[in-house]
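Some notes on the structure that comes next.
Removed: one protein chain of the complex. Kept in place: all other protein chains.
Letters A, B, C and D name the chains as they come in the text, with residue numbers starting at 1 for each one.
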Amino acid sequence: MFDLKKYRKKSPWILHYNAGSCNGCDIEILASLSPKYDLERFGVINTGNPKQSDIFLVTGPVTYRSRERLVELYTQMPEPKVVIAVGSCTCTGGVFRDMYNVEDGIDRYIPVDVYIAGCAASPELIIDGIVKALEILEQKSKEMEKPHKLFREATSEGGIVNRRHSALKVGEIDEEN
Amino acid sequence: MIESIFIIIAPIIGGLLYGFERVVRARMQNRQGPPLLQPFYDMFKLIDKQAFIVNPYHTILGVMHFITLWIVVAFIIMGQNLLYVIFLHLLSSIFLILAGFSVKSVYSHIGSNRELLAALAYEPILIMMAVGFFMVNGSFDIAVIREHGASIVSLFLLFLAYLMVIPIKLKKSPFDATEAHQEIVGGVEIEFSGIFFEFLYMAKWLEYIFVYLLLMLFAGDNILLGIGLFIGVFLLVNLVDNATARIKMKHLITIVLGLGLTLGICNLIGLAYV
Amino acid sequence: MKKTINIPLGSQHISLLEPVRFKFECENEKIISVDSDVGFVHRGIERACTTKFKFDAIGYVVARVCGLCAITHSLSYTAAIEKLLGGEITKKAKYLRILLLELDRVHSHMLCLSHTCENAGFEAMFMRIMGDRELVMEIQELLTGNRVQFDYINIGGVNRDISSEVAQKIVNNLYEVKQRVLGYMDEFTNNWSLSLKFKTIGALSLDDAYRLNAIGPLARASGLNIDVRNEIGYLPFSEVGFVMQTHSEGDINARNIVRLNEILNSILMCENILSGLPEGEIFTKLKGKPNGEAVVRFEAPRGELMYYVKGNGSAMLDRVRIKTPTFASIPAFSHIFVGENYADAPAILASFDPCLSCTAK
Amino acid sequence: MKKIKVSLESVRDEIKSFYDYKQWHLLTLNGLALAENKMEVQWIFSKYEAMDEIVVYYTEIENTETIPSIVDMIPSAIISQREIVDMFGVKVDGSEKGLYLDEDSMQRPLSGCSI
Partner (left out) sequence: MFTSFAKAFTNLFKKPQTIDYPLTPIVKDRDYRGLIGYGEEACIYCLKCEKACPPGAILFVPVENPPENKQNKKGLKYHYNPYLCIYCSECVRACPKPDEALWQSNKKPEVAVMDDRVNEGWFELEKLKKQND
């Protein structure tokens, strides 16, 4: 049988969830579906149904109430899947950092594969992010998030558990780590 | 031999048609649109994806919907009895409706309800169409109808009624309340995922083949007229899709049953007495 | 057996841009009661304004309350601070503020119209309006440097001057937009399927509008004369040609027509501003720290926006109260839904132009 | 902006005698933390089609007191009242917690104390 993997990147269906953003990024996602930017040329369909989606577009810094729904949607999506954090407040909390009802960035809750900067992220940047996400989607394994796999991955060297305690990259360009 | 090849590649033709339609629709909306082979990319991706099974009946009924539809298309290509075709098609719809009712999701239930109401609206027209073909050609057999001359003139009112059925079956505005993405997120398809959604997705392609093959029956043995009808109706359906909003189930039933049934009955009475 | 079904809408739903959850209790698709939960987007901006940020940075923070009416938020806040500081800004700055305010209104109304169409199942119209909306986004980007979050207004004036090329481009694009909007007007009044979807659906009577304190296009569509631009003397709206747009029907169609008329009026105002832009500085430095309390209102695209600011003479403020338009309209929303069909619910909801990130702050 | 001080007991009567629904609309209820356990409650009204006519009724209360509800006169006050309950942790007649925060949340974000 021929390799089905390469078709993943030709048909990314997106699911959009607003976890407490200011609407700016959401309307830019709508604008990137509009004729000028037309995400559908990459095969993107805005399904709105987690069970049939490949790419999870999240906007917003994750408010206290929306976090449950966020994780629920994430778990409802079948593998392989890619999570994109759209906009500054989704990546790191942005201007809402340290407010009392906000978690700083969605990677507190779910693993994020692509971070799109910008306040608000323009359609151009969203397209950049989706193109990047397609590469990652192709590499991802179908079996990735089975629990034992997840555990093995996380505890392995360079896995998410170890990486959390090691040194950092952003802002420290000339650091050896 | 040629027939069996046609039967096997029917979903592929349907997929191509669907892909072409997506391009046309995008162009009508002044944008570039997906590549022509997009439905097949989607198909391969869906095969590759992890699937969640809500309950076994749900998935089996979904698969049965696809298989029955394929049999329907096969029957048409083989030239079987038109009444068999129509009732078998109804059966395939029933499978889908039952699948919708077999899960807990409210959206799925509403979708099934609407699907059932839509079947109620278009099924009489299909049956009257069969009766009309019988009155013109003297047989329910599709093979006979195909060899007979074009019946579009004598069945013109039924043809108009059938034009109303096409958007319902293809989930096009203004009659796409059964799918209604913005209201019920796809209705019955909501709980399908992975390869099982793939069957539903391919059933949609077969629906295209079914609808347009029935349409071509109006042309009889005149192949050129058949192709002309297909292109004309294809364009018309897409243009109407791009010029109307989705109307509600209530209006759908009043319009399709009221107008379509009247047109059909007039046509049959005309055939019987003129 | 229970006769009704509960249909949830949200918090994630394709027809919603924002998380809000409605629970419709339906009797065979007819809504008999509605329960809403609007707190999904609560971030705590009001508290952060008094504990985390100094008063001169808050203008940029409150702009992030809502991306669609960002300019109204920062304008209201800066106006309140300017009132407390007691300074007067130049006339040119005032004109430029109105210019951006009205451009924002145009793009916000266009988004609302297209979203209403999309939720009514009219994808082509959605694409058409969204495509034309790019004309407005383009000039906003030229004028302020960003498409959505403008950060154009600061305390004492505006951040950037307008060059003559940009002014020319704005005039050209707005002329184009005007032609397109006239086209929509025809579509919204004459399309048969849209009339089935919009006319007499989701109607709010004038008396209910009074009783429920409806504001913005929702109230104006019912014939209630409420437009804050008519009620404040801070910016010279009437000078640049503001005319209030009202309609009497109160249904979705009326709201759409009101929005379309407002777009046309806003375009007219922008053209007037650009043709008669006064010379002068765009920025006056205001000294001191805010002290005392001020209430400032502005007309956001969705209705009346109120800021209550209390300062105590230091860099930290005592209280910033944001009353957003959608927040005040929620009782009216819930009232309208009852008795309608579930199939219309997404379109009705979109026609309110709800902004939940405003509501929950 | 006209500020009128009222007592907590008389606020309902004052608003009832003042509020004409065809002339005035309720902008919002506003709370203002004065000290650790004291707050000011404001009812802000504005007049239709008038230049900047805003009337504020205000009263100072202890956080333990119950604010009377005005929902029977002005239905749209319900949402502002719920917000006050959430944000200041005070009681308002007939309004329960849970608009923005959880029902069982102990937070009182705007009441002046730390969270």
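Everything below uses one rule, namely that contacts are C-beta pairs under 8 Å (C-beta built on N, C-alpha and C of every residue); 3 or more make two chains touch, one makes a residue touch a chain.
These figures come from a predicted structure and were not determined experimentally.
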Among the chains presented, those that the missing one touches: A, B, C
Option from C:145, C:292 or C:339 whose C-beta touches the chain left out: C:145
Touch with the omitted chain, as defined above, among C:12, C:76, C:90 or C:191: C:191
Absent-chain interface as seen on subunit C, which is shown: 53, 57, 60-61, 64, 124-125, 128, 131, 141-142, 144-146, 149, 151, 154, 159-160, 183, 186-187, 190-193
Residues from subunit A at the interface with the omitted partner, ascending: 35-38, 41, 88, 91-97, 104-105, 107, 111-119, 122, 124-125, 127-129, 131-132, 136, 163-164, 167-172
Residues of subunit B in contact with the chain not shown: 24, 26-33, 238-240, 242-244
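Heads up, the rule we're going with is that only the chains that are shown with their structure count from here on.
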A-C compared against C-D, more contacting pairs: A-C
Distance from the mean Cα position of subunit D to that of subunit C, given in whole angstrom: 25
Subunit B: positions in contact with at least two other chains: 29-31, 181, 185
Overlap residues in subunit D, where contacts from two or more other chains coincide: 100-101, 109
Subunit A residues within the subunit B interface of the complex: 4-5, 7-8, 10-11, 13, 34-35, 38, 40-43, 47-49, 51-52, 54, 76, 78-80, 142
Subunit C residues within the subunit B interface of the complex: 5-8, 13-15, 29, 117-125, 127-128, 131, 191-194, 196-197, 341-346
Subunit A partner contacts - residues on subunit C that touch it in the complex: 11-19, 39-45, 47-48, 52, 60-61, 64-68, 70, 111, 115, 127, 130-131, 133-134, 137, 146-149, 355, 357, 360
